[in-house]
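Note that this is a trimmed complex: some chains were dropped, and none of the rest were shifted.
All chains are identified by letter, namely A and B, in their written order; residue positions are counted from 1 within each chain.
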Amino acid sequence: MKHPQLNQAGELTHLLTLEGLPKRILLQILDTAASFLTVNQREVKNVPLLRGQSVFNLFFENSTRTRTTFEIAAKRLSADVVNLDVSTSSTAKGESLLDTIDNLAAMQADTFVVRHSQSGAPFMIAQHLNKTGQQHIHVINAGDGRHAHPTQGLLDMYTIRHYKKDFTQLRVAIVGDILHSRVARSDIHALTTLGVPEIRAIGPRTLVPSTLTSMGVHLYTDMAAGLRDVDVIIMLRLQHERMRGALLPSAGEYFKHYGLTPEKLALAKPDAIVMHPGPMNRGVEIDSAVADGPQSVILPQVTFGIACRMAVMSILAGNTNT
Amino acid sequence: MKHPQLNQAGELTHLLTLEGLPKRILLQILDTAASFLTVNQREVKNVPLLRGQSVFNLFFENSTRTRTTFEIAAKRLSADVVNLDVSTSSTAKGESLLDTIDNLAAMQADTFVVRHSQSGAPFMIAQHLNKTGQQHIHVINAGDGRHAHPTQGLLDMYTIRHYKKDFTQLRVAIVGDILHSRVARSDIHALTTLGVPEIRAIGPRTLVPSTLTSMGVHLYTDMAAGLRDVDVIIMLRLQHERMRGALLPSAGEYFKHYGLTPEKLALAKPDAIVMHPGPMNRGVEIDSAVADGPQSVILPQVTFGIACRMAVMSILAGNTNT
């Protein structure tokens, strides 16, 4: 069975996961994003590519930050954007997820941006639309459970390419709570597809699943060993609930072992870049001297993220699912 | 005294209720909606009819679904839309409803879309605007208490006309909690005006007010008898609070007697259509086999609803209240 995010011609019609996404499509998105980056630096940042189209932000799980990036991206493409805080809407009235989707689809939606606490929800929505003759509507996964966060993965790839040009010579370290991170999962898939020869996962044993080795990822519980000679460091956000949970000692203990300080950063290559999906916990997973230091590319990531989301939306709008 | 929703020339300047709304205006709205339906199917769904106008969604009662339909309709007319969750705003600070209205009017609003838990609130607002020299601002009732939900009534009429063409040969059944339903009330007024010869109300005695007979409605407590040979079935949503209240036995009991199953549907005419204002309680008032079956027009209702709201907004914008 073909993957529901590609049409018969192999073009992208939904963006659900970076797992299995062909390299040519990854590169198409990054190249398109590059063209939007210049648009975003103009005084008039709007282009009419999605004029008259309706983008629905369906956030079943609250995330003001991510919602805002999609809202900005859609508005810069001249789309009409409707934000639905779905937790307070009809689903609360006992309506099923797919009834809500059918209803919004009947309002002639063009794109659904979906955030959901359950892994697979955007996939299920896309499959339902495809099956019910509504495949002209595009679904973008804005983060589902522990599963995937493909646009974050894309902006991470954009950032790495921007600073390192060639993926095929890189050592990339991902540090922190990899077990619960949809960002890590999306990054690992994309890095692999783009030919990164060495991916390392660093973190306490409780937060780094050993199953990653089957994906070719090298596991480290020792931060010093894991960071040695890497080109790229992707720090993950430590969720507050983990700190309080049984999986971790205190935040102070965590910082001592896995917080990125200037001293630990010095073990990586001198021109290594430091990334973080935000929002940061300064003093927990990252030291302010690093976050604000010359090797940090954390804020450029945000800028690239808008361009990547514009790229995804405009590519989807150009492809029909038949 | 002339009705506050019509101007001296008999044109629509507010949409408050379908009660007493002349047939020519009902038909004007349906005809205008038909023209917008094609707009909504284009890739560029926007028309500049309300460009530069300010539409305020004043939802004193929360309803994400209905608010979204008005927001989409207004944006497709190129209006600027401001959503006001009024429950958290100045009314919470002790300001009176009419002070809030005057204040928003002074921001040069053009249209207020008003949802309120109290019957008559939109009427009171329109009357206040008319009296205070602010009659250039149009009020649309998006549901007030148990009183009226005129745009839902209009989209129901649109749906019936779309599938049945001629109102004057129809038997229409409305099923469920008619007592508390503003949808039912709006539907009955419009169906009567449009010449439907037989309207039936079906439901448990506690939920079907006997006063309906004065409106020419035939009452049925027996679902089988009520559905026999009807052309149109309008199912109503059963509010959860009713199920828990004293007015009803359990949801299961309700479904047994009044839930629309394929067996009961078979009693109606073979080409009868099934409508529902949503959100549905599957297994309570309607069986999934009916909701998703070939006679269901529940999703087309939503699509027609956007076009009807665009029609109302654009007609109002063209009429001045002097």
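Things worth noting here:
The working rule: a residue touches a chain if its C-beta (ideal position, glycine included) is under 8 Å from a C-beta of that chain, and two chains touch if they have at least 3 such contacts.
Source: prediction; values computed, not measured.
This structure file defines a homomeric complex of 3 copies, of which 2 are shown in place.
The rule is short, and it goes like this: only the chains that are shown with their structure count from here on.
Residues of chain A that touch chain B in their complex: 51-54, 80, 82, 84-86, 88-90, 93-96, 99-100, 102-108.
The part of chain B that touches chain A in the complex is made up of residues 40-46, 62, 64-65, 68-69, 71-72, 75-76, 240, 278-282, 299-303, 305-306.
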